[in-house]
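A single protein chain has been omitted from the complex, and every remaining protein chain is retained in its original position.
Right after this comes chain A.
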Amino acid sequence: MTFYEISKEPINIQAVIDKVVRREAGAITTFIGTVRELTGGKKTLFLEYQAYEAMAVKKLAQIGAEIEQRWSGAKAAITHRIGRLDITDVAVVIAVSTPHRADAYEANRYAIERIKEIVPIWKKEHWENGEEWVGNQLETAAYPSGKPEAGDFDE
């Protein structure tokens, strides 16, 4: 089974959840990231996602491995969609199962924050009067060593 995927097609949410169903799990949390219409008062018409696919899949798998290491008995599955997405379309689905519920919530939150940090996926906002690649919330982060630093984890 492929637990970490980049998809050009609409994501089957239930299929992602089903991957982490296990007899030893007592909880599954699901995060569904969707395309928002308004950002900072600006109206988005649609988004375009691009990925360095081979590396993105590896980085998603790395996040899954980090989760399994940090939360005992956890299992994650992540699918991120690329291409053109319209308002309300599902961009990413993260499912995490754990023996107990608190860990499932925490680990799922960890996954989406890590995606925004290390997975090579980019989105382009298209508005009525223009378009722009979005980079790390207003280009605030620089990477002096050429790669993410240990502290680069706030959103």
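Note that in this section a residue touches a chain if its C-beta (ideal position, glycine included) is under 8 Å from a C-beta of that chain, and two chains touch if they have at least 3 such contacts; residues count from 1.
Keep in mind that, in the parts below, contacts and distances are computed from a predicted model.
**Q** If you had to name the missing chain as UniProt does, which of "Purine-binding chemotaxis protein CheW", "Tricarboxylic transport membrane protein", "Putative polyphosphate/ATP-dependent NAD kinase" or "Molybdopterin synthase sulfur carrier subunit" would it be?
**A** "Molybdopterin synthase sulfur carrier subunit"
**Q** Which residue from A:I11, A:I28, A:A51 or A:V96 sits in contact with the chain not drawn here?
**A** Result: among the candidates, A:A51 touches the missing chain.
**Q** Quick one: say which of A:I11, A:I28 or A:A91 touches the chain that got left out.
**A** Result: among the candidates, A:A91 touches the missing chain.
**Q** For chain A, which residues reach the chain that was dropped from this view?
**A** Those residues of chain A that touch the unshown chain are 33, 49-52, 54-56, 58, 80, 91-92, 112, 115-124, 133-136, 139, 141-148.
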